[in-house]
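Excerpt of the complex: some chains, original placement.
Just so it is clear, A and B label the chains in written order, and each chain counts residues from 1 on its own.
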Amino acid sequence: MTHVEILMLLQFIGIAAFAVSGALVAGERQMDWFGVMVLGVIVAVGGGTVRDLLLDVPVFWMAAPWYVLLAGCVALATIPFARFAHRVRRPVAIADAVGLAVFVSLGTRKALEMETSGFVAVVMGVITGIAGGVIRDVLANRTPTILRKEVYALAALCGALLFVFADWMGLPPLLTFWISSGVVLIIRLLAIFYNWSIPTLKVEPGEQD
Amino acid sequence: MTHVEILMLLQFIGIAAFAVSGALVAGERQMDWFGVMVLGVIVAVGGGTVRDLLLDVPVFWMAAPWYVLLAGCVALATIPFARFAHRVRRPVAIADAVGLAVFVSLGTRKALEMETSGFVAVVMGVITGIAGGVIRDVLANRTPTILRKEVYALAALCGALLFVFADWMGLPPLLTFWISSGVVLIIRLLAIFYNWSIPTLKVEPGEQD
């Protein structure tokens, strides 16, 4: 397999995993099948969409409808298997980590190709990776998991920072891409297997709440 | 009445119905009058705004402030009558269906005029119709009704698909517009009167929720 084919395969895995996560959260809120499809698609394309709006470039899925169609089909295909969801939580989390790793690197690279500053590229990489999941939780009416626990956004941040640093060091593009993706994947897998988390802040709700 | 006048009248009905729905949901969350106005406006212009951001064209209401003003005034005018809201639920739902029908066709047509693919035009038509209501429910801190029950987004999808198909078949623009709007309206009215709904997915909340 060539680099492009491997990247495409990893993207497929990531899109599918993101769509499954959207479908399951939709099911937890007892959405109808249309809502399941919408949430699956939004998790898969949400991050890249927000990135492209901020960068003011054409939204990527307009020229690549297969992206939306794949996510929608995977979300719908999740429905008959949703009752077994708790048995495959671990494999789905791993596939999700693969998706995060690839999307963060792709997002960072796209921003750098638009000649943004390194700072903006890091922000765009993180947004590409996590915004879909944040929108998912907002639509499911719950506080975004990504902002509450698990080393998820932080893994994305490390990968995006490393990408920009490697790019600035002049490393070959392919090496830069895989180092960055690899770091995100490793951090996420360690976080999943060892239940890593970042300390949380606890504040008593004020009188106005 | 000419075609343009009829279309304008239907748009007025739709904007008013959407603004009323926003105002009533704001009232269910005991928002203040300013919040009532904001929610009314957002339901009425939200869908078209998201569409225009995604298409990267000037947001439609910037050149047509009357759209925002009408929605805001209708929302404020709803306040003294809000206590009678449960008595006019049916008429409001019908006016809302008129709005959905017109907005879906207008959204699909605008995308096609930008020379997007048929796929993108369908997505834009659906977004134009439903995004305002989704944002309304997110701001009112509840899971979007549109994603949970009632044949609402599905009616929008059917209309947008039919619009693109009729356009591709080469039907006259006016006929395309009214067929598409008519189908959305009929499906919605049937769904309202016969309580149609799509099956829902039920998933037990995971341990992380």
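Note that a residue touches a chain if its C-beta (ideal position, glycine included) is under 8 Å from a C-beta of that chain, and two chains touch if they have at least 3 such contacts.
None of the values given here were measured: they were computed from a predicted structure.
J.: Please report the number of identical subunits in the complete assembly described by this file, where 2 are shown.
T.: 3
One rule holds for everything that comes next: only the chains that are shown with their structure count from here on.
J.: Touching residues of chain A toward chain B in the complex: what are they?
T.: On the chain A side, the touching residues are 23-24, 26-36, 38-39, 49, 53, 56, 58-59, 62, 65, 68, 79, 82-83, 85-86, 89, 138-142, 145, 149.
J.: Quick one: which bits of chain B touch chain A in the complex? Just the residue numbers, please.
T.: Against chain A, chain B makes touches at 53-54, 56, 116-117, 119-120, 123, 134, 138, 141-144, 146-149, 153-154, 157, 197-206, 208-209.
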